[in-house]
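Left out: one protein chain. Kept in place: all the others.
On to chain A.
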């Protein structure tokens, strides 16, 4: 029997506000322990939470960017549970009335465009951070009250690959919209996943498990691959899947059942009595809409339609906001969009990949890349030399003209000079000349290669081709 997986994600993103959701403490990451705290985020009795307007702005923006309906009248709820990182013994969140609902994100799968439903987005406060040490847990409340949005998808994904594509696309949209810095290593973007399996074609859902603790796209994909295999094997062996929470153990490459709770969670949600209704009107929504930058899907269409980029290239360049900005800067500096795109898709991304770097880490500017392109177009250097100059520019951030000058890389276009090199190479390779005379045309390629080598790659390739042919015929 063939099985298919049913996958849904729950994503928490920290919003880019300066202050916390219900108090004026800073949201800055990495402060000294317990120095970003006040009576509100410490949950001291009598402290009154007051909602940060920017939290609503950012959440609406996220909702619009993810094609959601914005719900005009909502209220906050108390989610009751005991855990030492939650100082009030409840979390203020939204339950019956999420701020945004019914959206979608489109992903590019091998079978074409696929729409992944967004069930809801709600606003809530983050908890503190617990470090477990020996017999104790140590608690830092700096993160307590940092604003979050929780994004819940519909169970629309069918493979680990789709889940990864979705998560990558979602991150890119949130970054474009500027609602979160999405730094996974700092925990400002976190992902939990629900997964079950069922016989392919079935309309019923199997028993699902929840997996936590995946802090990279790769981890999400690997954890899902493992868990789906585990569930299928269990079913094939006649075992029952237990609804439970599992943790991804990166080093073991396994999902491991977390100590199962003795009883199901009973959060006893009720409307938060310390807060009032939140009403959002059309004017507010329009005001946020006006600040929405161009999102990746729109940008991609524009690159294809206006710049004539292939869809594949447009997809990759727009997948990162910074890469797209780099590309557009270069185009604004007067370079041909297709040439810039070829450079980005080729040398730039290849080198970034090799060095495990991001476009934001590079030392050279888009203006310098444009200068390099101009040097090739003017015939000052050949394409081959340009790649060498690029490598140097990547390392040092020096101007391409300066690199060409310092290293004496200007292209040789002087026919006499090149003819001299050609003849020298022919003299040194009588066998190749003889081969050519005997009809072995392959010999030409070898000779051209030797000439280019002798000129240290600086000879103009077209002129070399022409002169090798001429001089061979004379022999």
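Throughout what follows, a residue touches a chain if its C-beta (ideal position, glycine included) is under 8 Å from a C-beta of that chain, and two chains touch if they have at least 3 such contacts; residues count from 1.
Following the convention adopted for this analysis, contacts and distances are computed from a predicted model.
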According to its UniProt record, the missing chain among "3-isopropylmalate dehydratase large subunit", "Nitrate reductase alpha subunit", "Aspartyl/glutamyl-tRNA(Asn/Gln) amidotransferase subunit C" or "TusE/DsrC/DsvC family sulfur relay protein" is "Aspartyl/glutamyl-tRNA(Asn/Gln) amidotransferase subunit C"
Which of A:38, A:207, A:454 or A:472 touches the chain that is not shown? A:38
Which listed residue, A:199, A:253, A:271 or A:397, touches the chain dropped from view? A:271
Which residues does chain A use to touch the chain missing from this display? 17-19, 24-26, 32-39, 42, 44, 50-56, 75, 80, 82-84, 130-132, 134-141, 258-259, 261, 263, 266, 268, 271-273, 275-279
